[in-house]
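What you see is part of a larger complex, with each chain still in position.
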Amino acid sequence: MNLEELTKLRRDFHKFAEAGWCEFRTTSIIAETLSKLGYEVQVGKAILDESSVMGRDESIVPNEIERALRQGADPKWIEKMEGYTGALAVLDTGKEGPTIALRFDIDAVEVSEAKDDKHRPYREGFSSVNSGAMHACGHDGHAAIGLGVAQVLAAEKDLLRGKIKLIFQPAEEGVRGGKAIAEKGILDDCDYLLALHLGLGLPTGKIAGGVAGLLCTTKFDVFYKGKASHAGVAPNEGKNALLGAANAVINLQAIASHRKGTSRINVGVLHAGEGRNVIPPKAMFKAETRGETEEIASYVYERAMKIVKSCASMYDLECIVKEMGKSTTAKSDGDLVDLICQVAEETREFNSIESFYNMGGSDDFSWMMKRVQEKGGKASYIALGADIEAGHHNEYFDFDEKSLLKGVVLMSQLVEKLTNSES
Amino acid sequence: MNLEELTKLRRDFHKFAEAGWCEFRTTSIIAETLSKLGYEVQVGKAILDESSVMGRDESIVPNEIERALRQGADPKWIEKMEGYTGALAVLDTGKEGPTIALRFDIDAVEVSEAKDDKHRPYREGFSSVNSGAMHACGHDGHAAIGLGVAQVLAAEKDLLRGKIKLIFQPAEEGVRGGKAIAEKGILDDCDYLLALHLGLGLPTGKIAGGVAGLLCTTKFDVFYKGKASHAGVAPNEGKNALLGAANAVINLQAIASHRKGTSRINVGVLHAGEGRNVIPPKAMFKAETRGETEEIASYVYERAMKIVKSCASMYDLECIVKEMGKSTTAKSDGDLVDLICQVAEETREFNSIESFYNMGGSDDFSWMMKRVQEKGGKASYIALGADIEAGHHNEYFDFDEKSLLKGVVLMSQLVEKLTNSES
Amino acid sequence: MNLEELTKLRRDFHKFAEAGWCEFRTTSIIAETLSKLGYEVQVGKAILDESSVMGRDESIVPNEIERALRQGADPKWIEKMEGYTGALAVLDTGKEGPTIALRFDIDAVEVSEAKDDKHRPYREGFSSVNSGAMHACGHDGHAAIGLGVAQVLAAEKDLLRGKIKLIFQPAEEGVRGGKAIAEKGILDDCDYLLALHLGLGLPTGKIAGGVAGLLCTTKFDVFYKGKASHAGVAPNEGKNALLGAANAVINLQAIASHRKGTSRINVGVLHAGEGRNVIPPKAMFKAETRGETEEIASYVYERAMKIVKSCASMYDLECIVKEMGKSTTAKSDGDLVDLICQVAEETREFNSIESFYNMGGSDDFSWMMKRVQEKGGKASYIALGADIEAGHHNEYFDFDEKSLLKGVVLMSQLVEKLTNSES
């Protein structure tokens, strides 16, 4: 696949952006392409441990499927998915050798894309047609790279040994899907596991063999329920859910730092109230806590729960907390990172190569890394530089498509190198 | 019109609830009914002073009109409205006599109605079919009473003298429409001005000739704009609009009471943020301030503005405040109240009659009262008891429909009495 | 006693200001004066119901007594007081007639007086020599008036009938002493009970026969205990009592108004922390809640307790709440008020006389009024106008001493009038 084809593919995914657990069209296209390339393909429910699925809203699935069908999804694949998204493609060389898994995440962010001529996707007609979903994190590129790699590997099958597993993961945003794939056990025979992420602050042509500082994180939604009352006539008869939530937001932000390292907290979304002159009877907010280690992350989460419950109590509110996603931390294996750097060097695609890059965010690929490492395999999470137009998750996000080909070249050569190594 | 007809009318308005400035179907039905009864009818733009219109969102009008047409509005009347709602019907007896105006407000509240079998409107199939709009304040009843009175007066035209003006006011919720009617000057020739409100905490069969304690109020929306940033990777680069808003909400609520009397403050609605892991770049909230007198109301509003601006400054946010509605205070005239009580007695519809009832809320009927009183006329705002199922503006609000007929009887007899009085 | 003598007396009390439960010198001088005038005098413990004493700190009593002795208190009276302050003087005419009680409060406010030449007490050398105690509410004047009245009544004893009881109440500030006097039962035989207060916003020469709107109030101290930790090294190991208290202060202030009437809340004093770089392990604050009725006052107090406890829970703090004072509401009897107005007229001392004045504050004289009224007696709380230099409790407070004589004249003539009335 050349750069033009990769670009076309990426732009198609970009235009029909689908948020986590709704990647029906995206999965359908991926599955069909892989299948045609000769891979054995499984989709949706078959590749997920259902009890580990997080942050999925069953109720919106029918509408999302309907839209996917309207936008070109193949009913045959939709049926196979059984309501869940994602794909696993296996290339068995038939020869003895290591099992190597590559993971590509495919979901969009829940952001509405900028409609503005200074934004290339809009200007060139491939901005998202699905309101509230936008590929603002580059997963459209990951999906395209994944298919590019699939094509190369299929073409070079005879040169390879062992087994190649390509995982197209749903719902990485909000760290909701990774654990379900890890827990399904489909990685348990892997000797090597790799993923890459575009951008992350590195320019096109730069690469880091391993990402450090993946933060443990918990994503949760809080629902407060109080009591409505007319704000002029009977202010004392209400139970003000907004006041409870406003206190929670500020005090969550004020959780003290931990002596042992980095922590984070954010309340990213809040909705409260019904009418201007009604004491707000309901509030909901979406929050996340993070920590450099499980100890720090637990400290922040426990403090958060204390605050959330105390603020409910202060305004006499019912309180429900729903866990929406969860990720752990994981470290890329040093010798695998060294190998990646060496291959990167050999590709001549990169003018700047470093071993570890500290990212400061979270990725539920960590669940898979941990699983593989626990079983004795090795894993790394690669940062693939790409110039970006605006920060990740920003409505003006866009990336330098030249990096797509670099990604394909790196990953294919890595697989070739690994397949012929001693596992 | 008997109770059955009134009930049917009320339930129709209830089912097709339309919020303020969107009462296109409601206005159309009212106008058509009045026109058939022989009234001279004007609608929409013609009866409003445009520069005094508050809290109207031009952009939603086309969709609202389209829905109204789908739900049975008459295109002829829609056209006459010129994008605005409300109706004025005049009955000129041709005989010398006083000019008497009655005002009925017709808009729904922006609340989603309960869908629950314990809620009669739902159980009996007349709950609102328009999501986010519900007659949760009884204006459906006011509109029905208004048409009932219109019918009685038209039938008794020969017994009457002077002129009768029936005003079906839009957008009373949020006190957005009253001033535009007052300022249009259509009340300037009135000797008497009356309005009634159902419920207000009084049971069916009770009535108060005048409402006291109408609070001055200002309704305003606040828009904060900060800067998005990834909450894990670059928390210091964001400008957190939600934190600014949360502080504003709490401190607004904490505005000190005024030594001279009652004040109120409420933030009824708040929306902020875009994604869980993004520092919230935007927040908006809907607030209102109230005071027993203009002095107190000004004090609360000025404190509110100070807080709103300081909280923006604290988080380095841009801040826009939009005034969405405004009402003043007004007093019912004592001798008119006495007359109302006397007529109420004569109707034999009421088992409990009092002169003044302290309501504690606001109604932009006050603009009209003030206008009429300044020109030498007399005005009163009547509280018509009605058992209610839940507080005003609550999603379970419903009222005892027996009060509808009581309202019609009282208002018609009042007009008869006044029409024959010396103006 | 002429104006010069009254002024001298007032200035002596002013200079040696003693806060509530510490009025040892003040009581000693009052007792000695009354005793010399021929009254039967009881002091301190003898006139108080100990179980109703509120907000008294036993531990500071020895030092306070020592200071009083240094400043001229008579050891004989100090001994009789048994650690408590206040005096009751009885004048028994020996003739049948009503029992009339007058109450004068004698304590200073816990404020440090201005030391500034623009402040008369300082300029003329009678500002408080006791740091942290200042007669900033006029009780020095009340005490002086009380002694003036005592002298007049003693001199006119032959013209009087029945019994006169003069009560010099300790610890009115913080409403701590009134209930202990009411509960002692020494008012149970009273037919009439009167008190007056200087200033209150009325100018010299104005008087109101009764004060309306005495608010029910509870005074309480809150103690939070968390855990210290080095703020740089181990911020997560602290439990931050100041953050708990700061949240409590703001949310207490934000308690919603009550539909039925006036309420108040204040946190007047807060102390927290130990060192700049230590997570504050302790915080204490002094608060008060008020309400126009017991229902409203209870609502505010209960909301306050909920907030105080929830904020402690939010920061994992131990919490102790100590009730420091409590007062109820009471109404002056209308016919007694009328009589007061009539006597005020007869004195020719006042150019403006009104029946009721709405004060908006609290006074624990209400406990005594209630007690007397429950036993069938009548009571009134009089507002005696006096020009003031700054608001009550302000460090620049001072009042027009001409009002002292007006107070003596009014109260003496009132007693004469009542003593000869039918009880």
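Which chain is which? They are A, B and C, in the order written, and residues in each are numbered from 1.
One rule holds in what follows: contacts are C-beta pairs under 8 Å (C-beta built on N, C-alpha and C of every residue); 3 or more make two chains touch, one makes a residue touch a chain.
Computed from a predicted model, the values in this text were never measured in an experiment.
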Given 3 displayed copies, the complete homo-oligomer in this file holds a copy count of 4
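The working rule: only the chains that are shown with their structure count from here on.
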Let me have the rounded angstrom distance from the C-alpha centre of subunit A over to the C-alpha centre of subunit B, please.
-> 48
Using CA atom averages as chain centres, what separation in Å is found between subunit A and subunit C?
-> 67
Touching two or more other chains, which residues of subunit A qualify?
-> 233-235, 237, 240, 243, 247, 279
Enumerate the contact residues on subunit A facing subunit C in the complex.
-> 233-238, 240, 243, 247, 251, 254, 256-259, 279, 299, 306-307, 309-311, 313-314, 316
Flag every residue of subunit B that touches subunit A in the complex, lowest number first.
-> 109-112, 173-174, 200-201, 215, 217, 219, 228-235, 240, 242-243, 245-247, 249-250, 253, 264, 266-280, 283, 286-288, 290, 324, 359-362, 391-395
Given the complex, residues on subunit B that touch subunit C span 250-251, 253-254, 256-257, 259, 262-264, 360
